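Below: one structure in structure tokens.
Apart from one protein chain that is not included, each protein chain of the complex appears where it belongs.
Residue numbering begins at 1 within each chain, and the chains themselves are lettered A, B, C and D in the order written.
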Amino acid sequence: MSHLIPVSDTAEVQPAGAVAAAELQESVRVRRHLPWWRLLLRDKFATASVVWFVILLAFVFLGPLFLSDKATAVNLAARNAPPGFSHGFLNILGADPLGRPLLPRLMVGARNTLAIAFSSVICALVLGSFLGMIAGYVGGIIGNLIMRLADVISSFPSLLLALIVLYILEPHVMNLVLVLAITRTSIYLRVTRAEVLEIRERAFVDASRALGGGAPHILRRHIAPLVAPTLGTIVTVDFAAVMLAESALSFLGIGIQPPEITWGLMVAQGRNYLTQAWWLAFVPGAAIMLTTLSANLISSWLRIINDPAQRWRLEISRKEAKP
Amino acid sequence: MTEPLLTVRDLKVEFQTGLETVHAVNGASLTVEAGEIVAVLGESGSGKSVTAAAIMRILPIPPARIAGGEIIFQGRNILTLSPSEWKQMLARDVALVLQDALSALNPVYPVGWQIAEVFRVHGERSRKVANAKAVELLKRVGIPDPERRAKEYPHQFSGGMRQRVMIAMAVALRPRLLIADEPTTALDVTVQADIMDMITQISWEEGMSVLLVTHDLGVALRYAQRVCVMYAGRVVEAGPVREVLSRPAHPYTLALLQSAPQARAEGERLNPISGSPPDLAHLPPGCPFHPRCRYAADVCRASRPAETNILPGRRVECHRAMEVLDVVAA
Amino acid sequence: MLRYIGKRALQSAVGLSVLIIAVFFLARLTGDPAKLLLPINADQALIDEFRAREGLDRPVIEQFGVYVWNVMHGDFGTSLRRHRPALDMVLEAYPVTLQLAFTAMALVLVSASLVGSVAAYRPGSAVDRTVTVSSLISASVPDFWVAISAILLFAVTLQWLPTSGYGSDIRFWLLPLGVLVLRPFGMLVQVVRASMIATLSSAFVRTARIKGMSEGRIIYVHALRNALLPIITVAADQTVGMINGLVIIETIFGFPGIGKLMIDAVMARDFPVVQASILVTAIAIFTLFILVDLAYVALDPRIRHR
Amino acid sequence: MLLQPEMPILQVRNLTKHYLPQSGFSFSGGKSVIKAVDGVDFDLYPGETLGLVGESGCGKSTVARTILRLEEPTAGEVLYRGQDIFSMNRTELKTLRRNVQVVFQNPYAALNPRMSVEDILSEPWVIHPDVLPREQWADRVRELLVQVGLRPEHAERYPHQFSGGQLQRIGIARALALSPEVLICDEPVSALDLSVQAQVINLLEEIQAETNIAYLFIAHDLSVVRHISNRVAVMYLGRMAEIGPASEVFNEPAHPYSAALLSAEPTLKPDEIGRERIPLKGEIPSPANPPSGCRFRTRCWKAQAVCAEQVPQLEPRPPGSNRLAACHFPMDAPDAEIPHHLQST
């Protein structure tokens, strides 16, 4: 996953060899950048993605408030109702084999799904970047041990690891988060370590050491803020990966169990009805896809704005860009 | 008088960055005659490298944009040539040596291969012949044991040796014009001297013109015949190098000389140029140098000085050039 | 060189040992195979009898000792469920998986390199944006969802391809491969694109330009070779990650590969098969990583001479 | 000009730094040590500027890093006011950090791009909280900015909003925040334009005049060193070639290497323009495998058999002067001593 490391905006100078880069930089250095939200608006796909996430957030916070009952209310009369208004507004996206309306289920499921993905990624981020900083800055035997640990984790098919741990710990939401976090940790660990190894050689780190700054000081004040943007882009990609992993686990029947609702579970349950009621799997599948796609698009946007070699593409408007 | 080999006339290059347009080159004009070495002297942001890149047509477009002017090389306007016509001229007629030879050489191919590629791309069918020519060139640029070193990779060469490889590659097809963009900036003085001596020698032997882009007054003085001093994207003063540097007519040239420790006697305090380099997105009206100029008058703030020929072969853009000349003389 | 391989092999061996220990003890925490393999109405006596026979009643440490001793003598145990040597089952399943994985990866590498390079040539162009978005979509779809939908579309509705199954006929492979390459392709196109954009703006590409060579030669001779290193790293990661996809694909399309074997074994608490399959897989993965390192050496003279 | 009434503030004794090459793919298998610095001695006195020159790879930056204890030496010692910095405990080291500071070459890299100028300049006090009470930080930051020729309101800006010269001023301000006695300047102006370079050099000179701070001024640009230094040390391949008062070294170099170096320097002085360069043979040898005896002998036109056998020691040249050179056949010795057949172009 190290490929996702963008050329970070802290690179000492512009990519070497861009002929005019040094001069250009000298003249551009004092320029103001566009605020991030204007850069966002310049990227239509990223804007749409953010809008989608805003909608999701509304789902997450409003859905359970009003609709938890509706999401579990069995109504066999509306069994497998197709999308439309025939069974009332809540059934606009159709209903499942128990006649439970998909829209509220999707909204209630959004909370579990996003919470699992979000917490897993955050746990992996915290754990991985912490270990990665130690491995990168301290190195030595401890660093080596940490790297071997990462080797082991990454050579263990993550789905299997998840399966085993879930059998040990029961498929509870917290445990699922734990498992997914463990399987993602090594990415953060490696990326952080690689970044730390590079950043610790920078002159400002030397300057801080010359001032008497100890390892904790340097890691906190100098290295962490610089690793952050890189990790940020990975977090968004990973968010997508974790959602897909969660749904794959549900597909295999070992993830979250009913009566909890997650999107992956909805797809897994709906797949039995593909021939009769395609919407059961399609609607949550599309929700997963839209969300992972949005996360990926945002990540790609983040990579661009964090990369001085690419950022200008968003900063210049399209018309002006034409030679 | 015959037409110069290269004429850059009123060249304008803009970069679109963020909210603003940076006028990196702002109406630069210069000429290079056949067989001469012309130094383009300037600090960062003066537009000297952008001019070189524009001549080579390797500006990143976008964000860069050629906003005006023409570049006449051997009687043809480079800017209007089709890409394939231009590719034909590259390396054959005009070549470039970049500052950072390590990143300018492809790290995964042997240097001999990379030199031979020039011949192969420009019509040499036999791999063997191309390789032999490459070894010959390495020998010519003073690389010992060329047969063996041709098979080595760029990272196995020292900085000076890499720059020699770059020069070998550039002069492979005996171009009429060599553009050398800060060819020795990262190198030690002893190596710099070797490299510059070699370029000068090849130029003399081949009758090859050299456009030497540099920020080093000493290098310009030692190796060039003529100098163009650039400031804020314009050539503010041009002329024979010894004359310009001993009797500058532009206050900027003068100020540069006064801030150079090389030019000062021991114990003499340096006399830096006040203020900061020009903001290329918001150039001041009038003469772009006037905010930092000791000789600035109202006219300098009001209008941009026209190009004037103050002495034979000397060109300057300053309202008060004559006064400056007098001051220097005094 | 040999020393380096030796060192890497040693590191891998350490990793493998940790892995064996982890798998052995973790597996045993997942539950009692007796509860899955014996009839529903089996009483405690029968369960105890089963455990005693399979050595599951002994202290775990002792079981581990026996296991390690046996593995060192080439005995990976006998499947609790199928009563066959676990290693035989694993080795039987491997060719299918390797065929799938390598064909898929080869497809991904070639197509992603081509497509990613094209996109990188003019960043921000219509082609680039199309490639970027479609590769992101490709990386974002749940594979099981696509697999089943594809069966319904291509096999049931259009009847162009068989629904599923394993055989030498290429049509059996089209859908599984198609689904399997989706995610690695999407991810790798991104990497190729990013890597190529960086490489294409590097100084040596400019050098190549001013030598007057064609754009095709610039992209594929000069830039791609340099951009390959990060691509290979990610491709290796994706190959490992593909095992997850294989579990799903093999389950849906009825391919008798290692993914299905592993998941079934874990579900049935068939410890010997779990251990053997993970061990063999890990060896394959570590070998892959060493090969990647060697590819680095082959591709980048700077590493060779360090 | 040369004031040396006190004892040296820094004494560098037999400083040696060898690097083990990174373990990686090694086809040769041989592990040759890179002798970056190999037994260097010099003193630095309060209030003076000692210039340290040499070509890239000669070890001058390693000397700086080792004195700053950014690297641990292989051998030798550095005495700060008589105390070896390599055997200092934590508190002693912290005191040392307050008194010996550094300015780096590349101002773009030396400042953390994510920190505002205010944060950058108060970092020294974050690390040394006893130096200045927190409530005075903001004022002191602005004082420092003014002292280095910037404006107080620059405190809120970020590094990318400054030009190179301004950034280097900020770097200097940070180094001054703890009021050090020694400032190690590792190529502080070589990344700057001529006009800006002059500003920074003047700034450094002003600060020295005010505070009596000592500079170890490392550069490859001889004209800058000549301008700013009281004394100059010339290094070649990890060893000291020559050290002495700047005027002596520059005007009448004793070591052939110093002479060659000076002759290669482009000059703007009218009387020197026509001067002939002394060409050097071959390339600089690898520090992993330096020549025996005198390290310069492989490129020296004066070299004789003895140069390969005996390591020349730093000795006063001419005898009795306070300029030392490590050469068997220094420039002031008549060429006639060299057998004709050993002379080369």
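Definition applied: a contact is a pair of C-beta atoms (placed from the backbone, for glycine too) under 8 Å apart; a residue touches a chain by one contact, two chains touch by 3 or more.
Please note the rule applied: contacts and distances are computed from a predicted model.
Trainee: Look at the options "Dihydroorotate dehydrogenase electron transfer subunit", "NADH-quinone oxidoreductase subunit H", "Cytochrome C biogenesis protein CcmA" or "Peptide ABC transporter substrate-binding protein" and return the one that UniProt uses as the protein name of the missing chain.
Mentor: UniProt lists the chain that is not shown as "Peptide ABC transporter substrate-binding protein".
Trainee: Can you list the shown chains that the absent chain is in touch with?
Mentor: A, C
Trainee: Looking at C:R82, C:R129, C:R217 or C:R302, which residue reaches the missing chain?
Mentor: Per the contact definition at the top, the residue touching the missing chain is C:R82.
Trainee: Among the options C:R193, C:K211 or C:R269, which residue touches the chain absent from this view?
Mentor: Counting the whole complex, the residue in contact with the absent chain is C:R269.
Trainee: May I ask you to list the residues on subunit A that touch the chain which is not drawn?
Mentor: Subunit A touches the chain not shown through residues 72-74, 76, 79, 97-98, 167, 170, 253-254, 257-259, 269, 271-276.
Trainee: Pick out the residues on subunit C that sit against the missing chain.
Mentor: 30-32, 35-44, 46, 49-50, 53, 81-84, 92-93, 96, 148, 151-152, 155-156, 159-167, 171, 251-252, 254-257, 260-261, 267, 269
Operating definition for what follows: only the chains that are shown with their structure count from here on.
Trainee: Which chain is most central here if centres come from C-alpha coordinates alone?
Mentor: The most central chain, going by mean C-alpha position, is A.
Trainee: Between subunit A and subunit D, what distance separates the C-alpha centroids? Give it in angstrom.
Mentor: 48
Trainee: How far is the middle of subunit B from the middle of subunit D, if each middle is the mean of its Cα atoms, in Å?
Mentor: It comes to 31 Å between the two C-alpha centres.
Trainee: Spell out, as numbers or ranges, the residues of subunit C touching 2 or more other chains.
Mentor: Those would be 201-204, 206, 305.
Trainee: Considering subunit D alone, which of its residues make contact with at least two other chains?
Mentor: 163-164
Trainee: For subunit B, which residues count as touching subunit C in their complex?
Mentor: Result: residues 56, 58, 60, 87-92, 95-96, 98, 100, 103-108, 117-118, 121-122, 153, 155-156, 166, 169 of subunit B touch subunit C.
Trainee: Name, in rising order, each residue of subunit C that touches subunit B in their complex.
Mentor: Within the complex, subunit C touches subunit B at residues 201-204, 206-214, 217, 222, 225-226, 299-302, 305.
Trainee: Along subunit A, where are the residues that touch subunit C in the complex?
Mentor: 1-4, 6-7, 15-19, 45, 148-149, 151-152, 154-160, 163-165, 167-168, 240, 244-245, 247-248, 251-252, 254, 264, 267-268, 271, 274-275, 281, 285, 288-289, 292-293, 296-297, 300, 303, 309-310, 313, 321
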